[in-house]
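The other protein chains are all here in position, but one chain of the complex has been omitted.
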Amino acid sequence: MTLAAIPGETLARRLQEATPDAVVEWDDAAVWVRPEAMASVAAFLHDDPDIDFAFLNAISAIDFVEHFELVYHLMSLAKEHTGVVRSRVYGREEPTAASVVNVWKGADFQEREIWDLMGIRFTGHPNMKRIMLWEGFDGHPLRKDFL
Amino acid sequence: MNGCHLDPQGALGGNPLFALIFNVAAYVLPCWLAFVIAGLVIMLILINAVLLGAAIVSWGERRLLGRFQNRVGPNRWGPFGALQPIADLAKLITKEDIIPYGADRLAFTAVPVIMVASLLVATAVIPFAKDVALVDLNVGVLFILAVSSLTSIAIFTAGWASNNRYALFGAGRAVAVLISYEVPVVLSLLGVVIVAGSMSLGDIVVAQAVPFFLVQPLAFFVFLAGMSAELNRTPFDVAEAESEIIAGYHTEYSGIKFALIQAAEFGGALFVSGLIATLFLAGWAGPVADWLGWLWFLIKTFIGIFLFVWIRSTFPRLRLDQIMTVCWKFLMPLSFINLAVVTLEVYFLRDASGALSTADLWIMTAINIPVAVVSIAFFGWIIRQKVRDSSRTTAAASPVVRGVSTIEVG
Amino acid sequence: MYGLEMAKGLLVTLTNLARKPFTTSYPEQRLKQHPRFRGEEFTWYEERCTGCASCAKYCPLGIIKIVTSPSETAPLQGDKYRLEVFDIELQRCMFCGLCVEACPYDALFMGSGFEEGQYKRTDLVISIDRLRQADKHPSTWFRPQLEGMEYKPGVSRPLGWREVGRENWRWHQREKAGMRLTGGNTNDRSAEDES
Partner (left out) sequence: MTIRTEPMTVNVGPQHPSTHGVFRVRITFDGEDIVEVEPVLGYLHRGTEKLAEERNYVQVVTLTDRLDYTSSMINNQAYCLAVEQLLGIEPPPRGKYLRTLAAELQRIASHLIAVGFFVQELGAFGTPLMYTFRSRERILDLFEMLCGARITVSYMRPGGVFSDAPTDFWPALDQFLDDFEGELEEIENLLLNNEILMVRTRGVSPLPADVAINCSVSGPVLRASGINWDWRKMAPYDAYDQVEFDVPVGNTGDNYDRFWVRMQEVRQSLRIVRQCIAQIEPGPVRLELPMVLRAEPGAEAYGRVEASKGELGFFLVSDGGVSPYRCKIRSPSLINLTITEHLLLGWKLADMIVSLGSVDINMGEVDR
């Protein structure tokens, strides 16, 4: 038995109904949403009884140089399926995305870590401080331009 | 003899070793000087014996603990690592003596001295063999209780003077435990005193035609538990719980001060084991040969130490509130029951002169053992409910919870 | 029942009191070491080494330093270089053994010791001279041919360079020397017999 993965298209259709303008594009595996809309998208995915993404597996941030990409691996324990939501964050000076910590408390440390190491600021996070490095550390080490 | 003589009724008069030294010294010295010299010499002997004993206990405990834990224990210095305490001492003496910034220097320094002193003074009344106590005080039990309570003051001073929060935690805990446990300990000793009819430790040993751990199993149990709490030993070692508060009240001590505190602790273990041997295991009285009294005494002391190490190696530690519960709701009723039962038995069994025969003691044994089993089981059953009930004191800040997942729970 | 489980625990510790300690008093006694143990000092056969520096490239930490020059003594061997420097900086080595895995000519082996404490960090660099002079007690890690001959680094005699290779192996006859070692079927014992 393996977990069923919800195709990006299905997620995109549902999201377009619930949170218009949030969806950017989709492919087989994932749906891309706008980073500002991430909080409402998360709330919908969490609360919707069919999707029921109660569990946030991981938030990953990737530096593609021209933009950052946030990857949310989600799953439902009750429905036994998984899904991937992604978000492109543009700008290198002060990239921001909406925090999902009010939906999934488990995002707390992960978002702080992404801010610390990748430099993406999450709006709405109650404690947006560096977690691994000390306050005042210059730069964000996981960025490709950090040496 | 140049006319000096010792009052055999005096506090030190009954001690043959003291008398010997006094008489020898009196050949060449004036009487008062001979008295002082004899006192100093015998004190020196006692102090060194106790501190040496503490060293041996520290080695023995570590060896024994090692074997309980299926490992070797200290084995580098001397045969079976027996010189380990000397190596430890040499190391500790040569270490820098640190007094932390902001500490109360005088109080901080006084603590190890008070701890060792109170231990040594208390040891003075323990009869190591027949008639070989430094003094056989007629209020021996009271004296021991009074002097050993000094430790709690020393411990609290240590915690307060160290300027360290962990030390303060430890001190607060230690004082709470020591003062609480004093009560059941005293009550259990009361039973012993009633049966023996004397507070002198020598007389208590003589009175034990049947060892008191059989006559008063409840008192023995309460005393053992109470003393392991007063010694800060598992499962009551909250005061220096190393996994929680580093080392408790002696967190900041180093060098020779630490050595003295350790000596007081291991010496305390030795002292309490000796006390248990004296009060409950019939002290120096053995199956044969009174002149072998010191051997019986040592064997019985070893039994006590072995028991402490065995318990230490096996059990986890209770929480402070649970320790208090055990004290006030478990040991207290037990010691009261013991006191009441023993008092009644003595009242009905004693002869006209107020003395108890060996047969009477056996009768008491036959009654008291079932009483002990029943009451320990009963209060153990009650305590089981009480100790588990550890409600949280403030509401926890709940993380954000958005709806409950529908996964089945169970 | 209250107290019974505690008594059971006391019994457990008491039985252990009578048991022999399971610990090893290190300097006098030693743990039995498996031949595969990835030991600290490396075993290196200059005769087998071509100076290809596969090990240096494959080291995750880059701590192997190799300097070569064309060999005048053995020009016929073609790809054989003379090795001038072969330094392994032990202080940063994590003994993963990837260098040994990378060596296509079976010239580099893990060692079998683990007592490499030094007072100076510079002493922790294994130089080419030390590698040349050291007793050859190669670990059998990633060297199935040594395992096949049941070689025990701590016990057996030192091995010469002719004995440690896998030349008689099928893959070696099939491929040219110097191919990348790919693992996999090299462990297949049946291959040994066909040589």
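Order of writing sets the labels: A, B and C. Residues in every chain begin at 1.
The criterion applied here is as follows: a contact is a pair of C-beta atoms (placed from the backbone, for glycine too) under 8 Å apart; a residue touches a chain by one contact, two chains touch by 3 or more.
All of these numbers come straight from a predicted model, not from anything done at the bench.
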| item | value |
| --- | --- |
| Where the missing chain makes contact, among the chains that are shown | A, B, C |
| Contact residue for the chain not shown (choose from C:97, C:113 or C:154) | C:97 |
| Residue of A:7, A:124 or A:141 touching the missing chain in the full complex | A:141 |
| Residue among B:94, B:243 or B:353 that touches the chain left out of view | B:243 |
| Which of C:46, C:89, C:116 or C:147 contacts the chain that the document leaves out | C:147 |
| Sites on subunit A contacted by the missing partner chain, in the whole complex | 1-3, 54-58, 60-63, 71, 73, 77, 80, 104-110, 113, 117, 130-134, 141-142 |
| Residues from subunit B at the interface with the omitted partner, ascending | 65, 68-71, 165-166, 168-169, 234-235, 237-238, 241-246, 312-322, 384, 387-388, 390, 392-405, 407-410 |
| Touching residues (missing chain, whole complex) on subunit C | 2-3, 5-6, 8-9, 11-13, 15-16, 22, 31, 33-38, 58, 60, 94-98, 101-102, 110, 139-142, 144, 147, 180-185, 187-188 |
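One rule holds in what follows: only the chains that are shown with their structure count from here on.
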| item | value |
| --- | --- |
| Farthest-lying chain, centroid of Cα atoms versus that of subunit B | A |
| Averaged-CA centre spacing for the pair subunit B and subunit A, given as whole angstrom | 62 |
| Sites on subunit B touched by subunit C in the complex | 64, 66-72, 75, 310-311, 313-315, 376-377, 380-381, 383-384 |
| Interface residues, subunit C side, partner subunit B - complex | 2-3, 6, 9-10, 12-14, 16-17, 19, 21-23, 25 |
